[in-house]
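A single protein chain has been omitted from the complex, and every remaining protein chain is retained in its original position.
Which chain is which? They are A, B and C, in the order written, and residues in each are numbered from 1.
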Amino acid sequence: MSKPLNIGMIGYGFMARAHSNAYSKVNHFFDLDYRPVLKAICARNETQAKAFADRWGYESVETDWRTLIARPDIDAIDICTPNNLHKEIAIAAAKAGKMILCEKPLARNAAEGEEMCQAIEQAGVANTVWYNYRRIPAVSLAKQLIEEGRLGRVFHYRANFLQDWTISSDLPQGGQGLWRLDADAAGSGVTGDLLAHCIDTALWLNGPIAAVTATTETFVKERLHNLTGKVEPVGIDDACAVLARFTNGSLAIFESTRYARGHKALYTFEINGEKASIAWNLHDLHRLQYFDHGDASHIRGWHNIHVSDSDHPYVGNWWVPGLQLGYEHSFVHQVADFLKAVANGKTAGPTFREAQETQKVCDAILASAKSSQWVEIK
Amino acid sequence: MSKPLNIGMIGYGFMARAHSNAYSKVNHFFDLDYRPVLKAICARNETQAKAFADRWGYESVETDWRTLIARPDIDAIDICTPNNLHKEIAIAAAKAGKMILCEKPLARNAAEGEEMCQAIEQAGVANTVWYNYRRIPAVSLAKQLIEEGRLGRVFHYRANFLQDWTISSDLPQGGQGLWRLDADAAGSGVTGDLLAHCIDTALWLNGPIAAVTATTETFVKERLHNLTGKVEPVGIDDACAVLARFTNGSLAIFESTRYARGHKALYTFEINGEKASIAWNLHDLHRLQYFDHGDASHIRGWHNIHVSDSDHPYVGNWWVPGLQLGYEHSFVHQVADFLKAVANGKTAGPTFREAQETQKVCDAILASAKSSQWVEIK
Amino acid sequence: MSKPLNIGMIGYGFMARAHSNAYSKVNHFFDLDYRPVLKAICARNETQAKAFADRWGYESVETDWRTLIARPDIDAIDICTPNNLHKEIAIAAAKAGKMILCEKPLARNAAEGEEMCQAIEQAGVANTVWYNYRRIPAVSLAKQLIEEGRLGRVFHYRANFLQDWTISSDLPQGGQGLWRLDADAAGSGVTGDLLAHCIDTALWLNGPIAAVTATTETFVKERLHNLTGKVEPVGIDDACAVLARFTNGSLAIFESTRYARGHKALYTFEINGEKASIAWNLHDLHRLQYFDHGDASHIRGWHNIHVSDSDHPYVGNWWVPGLQLGYEHSFVHQVADFLKAVANGKTAGPTFREAQETQKVCDAILASAKSSQWVEIK
Partner (left out) sequence: MSKPLNIGMIGYGFMARAHSNAYSKVNHFFDLDYRPVLKAICARNETQAKAFADRWGYESVETDWRTLIARPDIDAIDICTPNNLHKEIAIAAAKAGKMILCEKPLARNAAEGEEMCQAIEQAGVANTVWYNYRRIPAVSLAKQLIEEGRLGRVFHYRANFLQDWTISSDLPQGGQGLWRLDADAAGSGVTGDLLAHCIDTALWLNGPIAAVTATTETFVKERLHNLTGKVEPVGIDDACAVLARFTNGSLAIFESTRYARGHKALYTFEINGEKASIAWNLHDLHRLQYFDHGDASHIRGWHNIHVSDSDHPYVGNWWVPGLQLGYEHSFVHQVADFLKAVANGKTAGPTFREAQETQKVCDAILASAKSSQWVEIK
């Protein structure tokens, strides 16, 4: 029988739901030495916390995260708070010797992130950051194809993350559910929220980024602030566009926005190599496009791979060939890999340190947007 | 707090997993008066049953379905056995006053189905058949568009269900995991297994079918039988093709096969109406194609609807706009609707009686394939 | 320098334009021994004939096709009249020793077609029927892949031709531009006009059809007749659906209709073989979908072939890789092949005799639709 691993969840929003779902079902599909136990949920609002506990089966409720961290029956802390609380919680959890699963981005900026990295490294605790898209089977398959050496020299990388939910100027900023529009809580706008996903995948698939030049825009300059009740200047970036150079010599373009009418959550990437190319998008997350120059010339064409076969990454653990997985499964896969790593004394990426590399690129992008200069990543 | 509804599951295969997953998570996402409790799993093989119970959290194990049905703590029987056991179990469960959730097809043929319908109708128990595709959000949206009157007079309906997993003649027939190739266990081949899905959706979306003409084919004539260890004639239909006429005057084509190289589980349908058309396929189950002749002529084109928005059927209960659901969610939705119906004293389709209509069409198709004549559905 | 081949065109409608365009440009792109010369256009309406001659550069005008055929300076007769005139003109042209390029379908029925075949065979004149879709590069590539033996045993063939231009009951039947709705002029409705294309391609790609069962429908029962000025019963089939068996053992479905809202001219076909599958459609005529089971399992997927490369059939004669050809080019290719065949003393399919095979299948389909029985093709 698997051993319990007691989860202490902080937060009860969208991500707390996605993670709780993953904890609840991972052992139904994966054979693991550990079994997550929904031990406690923590939120300042006790009513909300209790409702969340009832719905998901958390055994107990806390209203102060310090109390939660202090509990000896908690093995791992899952941080699903707004970004401005990541640092303080993570450092306290590390000091308490807890494993940490921190929602992305790691922090509001690289300075915070560095403190967090040092804290977990000193504590030597297992840690991961929820850049979940790595573990969508099609994205994991892309990684596999790259590791098989199918691309050859890489020339181009392009990725964007397009949403359209903040176009209306009537949308307020700040407060419950809208903290992503509040610069204090979020650290940045689309750069930390959306582009960070693109960067994480890119570093994973194509190695380090050497330098960037970027520009950002805030299309709606002021909005009602939910917390103050006043119309206030908007502090976040609504859109971000980046040119980059990887250390492997490839050229890259990144973009993120919440003003791309017609795209709800369209994360796309494409990699062009000497011998092959790969493309993927989140709106059809179960497909991978793959072009192989090695195919006979008259049948060359993008392979439209329906990533639903038993020999595709993670897929064999689910249903039968041809049946789609969805968004939520990426979280289940991350939990499965995290638990395997814990059992084996290894790490499951992205660790805090890996996520900090993304943070540094995001910081460089925002700095470049201010200075209008190219900025090197160190 | 929700009331428990105790499930007794019979079977431990692919469908037992899909249903168990649905029972496990439905209350995390839907506000319901009832809460399924995984009370008992029943299988002749006790080792397998225990392993299944461990994995999914069933509280107890039975090895004789009659014992399970006799247990007073079981509220509902879920039948996930091969088709040849559906009738006997369902009738016994009905007599015992249990609710019944029966895997599709209802039975091996309409004669069996009719007995089952009469049994549940006499018993007055809640019942449903797992034609789960009705509750993929895009398919439910298709139903909604039809009910909004958007299509006008319907001219054409076409659907097919294409797989390719039995092309190899080395594949045996019969036995664990392969009973779908055994005519005794399954009743028929692709007609009952795949085409039945197409027919269920068609009856739901487009009303009754009046008559059919059909042909079937068995491409691989004999296979090793796992149970006898001998090469034996194959008794099932490998492929099935049908012309049909609906009572609403529309013309239809249906097809199912396990010999369509390149398609793992591609169920597609398209409906052409006077004012609009609708198309969908299971390999991109999160999208609905919709053509509206009412659009201004120069911007007319198929709307490629990413059915992931909060105002699409069922979607608002899950994540945020733009994020895909998958195959498994259709089962969750069916459980949610079934539990709502139980709470309200209503029925959640497809009931046994509705599924029997599908059975009658399938029987007519197989009869036509034998007689080479058009057969009317009565 | 190329030798002139003098064309006598009969008709001035849509097809006369498509053929004239092909004659005008073929030598700009193909190196040929012959060069079509637009010698004469023939139409009963002299004003229309002159306007057409002016536009396309025909050197002379005739108003009686018998006169045209009698002219010694005419090498080839191109028949672009309504179907009811094909037989008489073709037989006369054959007797006059003219080459004949006849618009499809060959005739209104197989009886007419047989007379035509015998006439051209007795006369020994070069002949072809304008089933132009064979020579869309992607369709020719499909033929090439089949001849390379890539499919293995064929299990399934499915094709349909979907239009929506006759849905309105206000559309009249008969007369200029609308003779396709007049049963006397056309012979049949969608069967001869649209399905015939599907059948021609199918016979070419997959060999003879052994038997069919079919149904047809006339959705709009009466329309204003342009020639009589009265509302009259509609004599044509508006839609046609067919089950068929090829002599190679494969199972087939064919469909054609002018009531498929949202599809202007969507001809699609798909072939499923043991080792590979092929799919194509006329709305994206420059692409061929190809699934190869021989690809490594994790990169298997439909190759989306952009048939625009220099080693694709016909494409090297045009522009540079990646640039689309369109509908009209299929006619240019047919002229090029016809002229090559004339130069080499060979035939360029489809000949009258090949087109007659399509005619026989169409006749069997219409007979089956009447009798509700399977009909064998002899």
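Just so we're on the same page, a contact is a pair of C-beta atoms (placed from the backbone, for glycine too) under 8 Å apart; a residue touches a chain by one contact, two chains touch by 3 or more.
Please read all numbers here as calculations on a predicted model, not as lab measurements.
Only one of A:Arg44, A:Arg66 or A:Lys275 touches the absent chain when the whole complex is considered: A:Lys275. From the options C:Gln163, C:Thr201 or C:Ser250, the residue with contact to the chain not on display is C:Gln163. Interface note for the absent chain: among A:Cys42, A:Ala202 or A:Ala241, the touching residue is A:Ala241. Touching the chain that is not shown, out of A:His28, A:His156 or A:Lys340: A:His156 (per the contact rule at the top).
Taking the whole complex into account, chain B touches the unshown chain at residues 141, 144-145, 287-288, 290, 292, 295, 297-306, 309, 311-312. Touching residues on chain C toward the chain that is not drawn are 1, 14, 17-18, 20-21, 24-25, 27-28, 54-56, 163, 165, 263-266, 282-286, 306, 308-309, 318-329. In the full complex, chain A makes contact with the omitted chain through residues 155-156, 158, 160, 162, 164, 167, 213-215, 217, 219, 239, 241-243, 245, 249, 251-253, 255, 257, 259-263, 272-277, 291, 293, 302, 372-374.
Heads up, the rule we're going with is that only the chains that are shown with their structure count from here on.
Among the other chains, C has the CA centre that is most remote from the centre of chain A. Per-chain Cα centroids separate chain A from chain C by 55 Å.
Between chain B and chain C, the centres computed from C-alpha atoms are 42 Å apart. Shared interface positions of chain A, defined as residues touching 2 or more other chains, are 306, 309.
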